[in-house]
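One chain of protein is taken out of this complex; the other chains stay put.
First chain written, first letter: the chains are A, B and C, and each begins at residue 1.
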Amino acid sequence: MPRRTIYHAVTERLEILDEHGNIDPELDPHLTAEQLLALYRTMVRMRLFDQKGLNLQRQGRMGTWGSLQGQEASQAGMALAMEPQDWLTPSFREHGLMEAIGVPMRQIYAFWRGDGRGAIYPPHVNCLPQAVPVGTQFLHATGIGLALKKRGERAAVVGCGGDGATSEGDFHEAMNFAGVFQTNTVFFIQNNQWAISLPFNRQTASETIAQKAHAYGIPGIQVDGNDALAVYVASREALERARSGGGPTLIECLTYRLRDHTTADDHTRYRSADEVAEWQKRDPIDRMFAFLAGSGVWNDEREAALRTAINQEVEAEVEKFEQMSPPPPSDIFDYFYEVMPWNLKEQREQLLTEVARC
Amino acid sequence: MPRRTIYHAVTERLEILDEHGNIDPELDPHLTAEQLLALYRTMVRMRLFDQKGLNLQRQGRMGTWGSLQGQEASQAGMALAMEPQDWLTPSFREHGLMEAIGVPMRQIYAFWRGDGRGAIYPPHVNCLPQAVPVGTQFLHATGIGLALKKRGERAAVVGCGGDGATSEGDFHEAMNFAGVFQTNTVFFIQNNQWAISLPFNRQTASETIAQKAHAYGIPGIQVDGNDALAVYVASREALERARSGGGPTLIECLTYRLRDHTTADDHTRYRSADEVAEWQKRDPIDRMFAFLAGSGVWNDEREAALRTAINQEVEAEVEKFEQMSPPPPSDIFDYFYEVMPWNLKEQREQLLTEVARC
Amino acid sequence: MLRTEPITGNDRRVAPAEVPKTTRMTLVQAVTRALYEEMERDPTVLVLGQDVGKDGGVFRATEGLYEAFGAERVIDTPLAESGITGTAIGLAVAGFRPVAEIQFMGFVYLALNQFFCHAARLRNRSRGRYNVPMVLRMPYGGGIRPPEHHSESYEALFVATPGIKVVIPSTPYDAKGMLASAIRDNDPVLFLEPKRIYRAFREEVPVEPYTIPLGKANVVRVGKDVTLISYGAMMRPTLEAADAVARDGVSAEVVDLRTLAPVDVETLTASVAKTGRAVVVHEAPKTGGFGGEVTALLNERVLMHLEAPVQRVGGFDVAFPPALLEDYYLPHRARVVEAIRRTLSY
Partner (left out) sequence: MLRTEPITGNDRRVAPAEVPKTTRMTLVQAVTRALYEEMERDPTVLVLGQDVGKDGGVFRATEGLYEAFGAERVIDTPLAESGITGTAIGLAVAGFRPVAEIQFMGFVYLALNQFFCHAARLRNRSRGRYNVPMVLRMPYGGGIRPPEHHSESYEALFVATPGIKVVIPSTPYDAKGMLASAIRDNDPVLFLEPKRIYRAFREEVPVEPYTIPLGKANVVRVGKDVTLISYGAMMRPTLEAADAVARDGVSAEVVDLRTLAPVDVETLTASVAKTGRAVVVHEAPKTGGFGGEVTALLNERVLMHLEAPVQRVGGFDVAFPPALLEDYYLPHRARVVEAIRRTLSY
């Protein structure tokens, strides 16, 4: 070999639960039944809460809605691995993960209806508001991870994004800074194989997203994103490394978006029904159900009870959501600066006068 | 091994001439004596032309000057591999490469003195003006490479940048687009190990730049950037691939900037004399001299004659450079739009009146 | 409220000289049609951007182009705005005429460095050897109740940057003719499409290609008491305000700027010199918005004719608010009417 190899590394993939719900005994993380059920409940809650969002939108009671269906294992697996002191910088499709770590559903519904108050989260939840400009929030995860590291906190930050988000320059800069400063950051990519109409193989020529970690000298791993156990194990490992000052990790969850990009989209324009059907067979919830049923801790009856209970919870949240008073017009101005400058004061006055007149 | 390997990342390094000028016979590209001497002459011309720029700057006859000394093998190796139909998108430190493919020295001197006319290149040279915003020109190389590919031209474009430039988001986006569209582009990184005061190991946590190619699914290679033969071989291979529609390549030349970043810099503030001395021993010109002298095609006498001839050439260029009339004030306006809008016409008139009055 | 009634009547003063066969189309259809015709005319015209191919664009502005011209000329790109713009610059330098789409103007900041530092400057930097005949087109403005970053109007930044033409049509007819001009222009053009009225109304548009020169405003209504100056989606509340004050006997002249850079200073000053009063309307925040530039031009050139301060009606100096509050933010008829009253009662 005349050319000398100077870099040699591999990218690995982790799968624990197969498509039929069979577990790899060697890799079994040995979660307690309680943990397993919590994981499952979280996934089902995501599905039903999300479906309600779609229904509300269809009924004209909601703005746009970007469904996460198909990605429940990814979001629930990460949620289970996170600890209360950890931070989250979500993109626009992480409402499942956000809800799982403590953001009330009604807030998320409100956000998507176009109510700024939807971004009010409970004080104990360290979560930035959803970021709409794709990929730009990764840098906040780098900065927060650097802050945590500087203060020596045993905490990590999870920076979320999709396959499309990895094409933005900010993803690159965030990964590179995180590598150089060894920040307490986990880059969590849900590769659902589509960025609106662009399939993954036109998004990048690299075979995986996980291998992009080689460009930054940090660990990267691909997991089966429809396998909640695999996601949990990889997330726990990466979070633990980050919390203990071991630096950043890139996690790629290979999963699939089962629905339209958002309610403004029509996915039949660009992808085949066959492809969707193929992935429907790999539904992350079905898989977990099969596993739990196989382990004897779950059955159809319990499932029915769970769904009833969650639907009640969702309906209760919807009720609160729909009872929210409209935001006052002054909200446009009131949170913009610590001290309101003269021009905003004048304009606020002008608007309130106008509103009073009508 | 419970986790399945899904990607093997291997990055290679190419060296042909060792530090003492000994050639690896297996890798010898078997250049003709004429080619070898042309390569050597080009390197020496770069050195003397560059040194003259530094001298002119010291004498106040020049603006800023960014020396390329130490990087002659990288730039000459690539220049030899380029063909007339190929394109170049240079950064600010490629004046050696530019001169080697046909840009007159006087133009480059003029550019650095702050004369817009310095960016006038001979019509047969496909070269964009030097780009100052670091890393942003890579995207032009992607676009030009895409244009060449669309037209089915047997031509490639060389996109240049330094180690620092690889940190910019535009580098990432350019590499990614080039990978997806399989453009006729060669990304040519001179890793001179410093970006002003930032050493390479603080620029990125990846061990090499070449391995960043794994993030884009394209070939990447590191070459000894002080070995003109290695650079030539890697460049020829990459250019050939690009010209024939085989897609982009990332080449990292591992080299060293022997001088200050620019004449506005003082490199002793941030790096040790020892380090510089160490690299001075690996001077690319000395190495090539040793090789040529060892092959019997070169000696001190010929060297002296060559230097005299080149110095004369440089002086002749300097003379033409210094005889350039000052650019007319109207130049500020005259090249900005195809059709000058009313505001520029008014302002041009205003300036010319003002100038006439003084 | 999102007003979707069509503007009644054709307010254009000057009808196209010879009107060939026409067909009724919306503004977004006119955009698509211009792209189609220019791609047909000139094989170097390319379209690139996110979802512009099979999907036909998130607003369907490129619908049918992929089917007509194929993936080589209608290029779905990875998700990167600087990448789209910089690649388009390379294509343009090397002989193509790329029309790059940014999905929403709220994401254009990511493209600014390429557009401002390179597209706008390469001709000058190379002393005329290289030029960048590209169009950067995108929907802008509010009114459709989307999430954050989908309603922005950043035109002032482009007007402040030399080397770029800034075009904002307000009608299907103008959209088609001006996009054709923008594509044929040998310098970079920013082409902003008022998404709020993409489908708000239809008008008769010639089916054959035609161009409308850039840099020429359109006096869409002749009047004598006050000049209303606007562009894009704000033409609708502006015209509604003109109607409203007409009922009180106020004769408003209405100027649709259409091109912001270079702005048609002659039409502007001629109108205000005649009426003595001016109101400029845009939806971008008032402070730092294009209204300041218009005011300054009028101040410099026709101050002696001004009988009252130029009134600026703009958005508020905050980020475009979430959907539930956007009606409070966007300038509407009543605000324009109030500004007209202010200038008349000065």
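Simple rule for what comes next: a residue touches a chain if its C-beta (ideal position, glycine included) is under 8 Å from a C-beta of that chain, and two chains touch if they have at least 3 such contacts.
Given the structure is predicted, the values throughout are model-derived calculations rather than measurements.
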For the chain not depicted, the shown chains it touches: A, B, C
Hidden partner chain, touching residue among B:Gly164, B:Gly179 or B:Pro248: B:Gly164
Identified contact with the non-displayed chain, of C:Glu67, C:Asp248 or C:Glu300: C:Glu300
Contact with the hidden chain (one of A:Ile16, A:Met62, A:Leu148 or A:Leu351): A:Leu148
Absent-chain contact - pick from A:Tyr7, A:Phe177, A:Trp194 or A:Phe321: A:Phe177
Of B:Gly77, B:Gly135 or B:Pro284, the residue in touch with the unshown chain: B:Gly135
Residue of A:Arg41, A:Arg61 or A:Arg117 touching the missing chain in the full complex: A:Arg117
Missing-partner contacts on chain C, residue numbers: 106, 109-110, 112-113, 116-117, 120-121, 124-125, 148-149, 154, 156-157, 159-163, 261, 284-285, 287-293, 295-296, 299-301, 303, 306, 308-312, 317-319
Touch list for chain A against the chain that is not drawn: 87, 89, 116-117, 119-121, 128-129, 131, 133, 136, 138-148, 150-151, 157, 169-170, 173-174, 176-177, 180-181, 335-338, 341-343
Missing-chain contacts mapped onto chain B: 63-64, 92, 112-116, 132-135, 164-165, 167-169, 195-198, 202-204, 264-265, 269-270, 326-327, 329, 331-333, 336, 343-344, 347, 351, 354-355
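Simple rule for what comes next: only the chains that are shown with their structure count from here on.
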Chain whose mean Cα position lies farthest from chain A: B
Approximate Å spacing (C-alpha centroids) for the pair chain A, chain C: 36
Chain A and chain B, separation of their C-alpha mean positions in angstrom: 43
Residue numbers of chain C (touch at least two other chains): 78, 80, 82-83
Residue numbers of chain B (touch at least two other chains): 169-170, 173, 176, 180
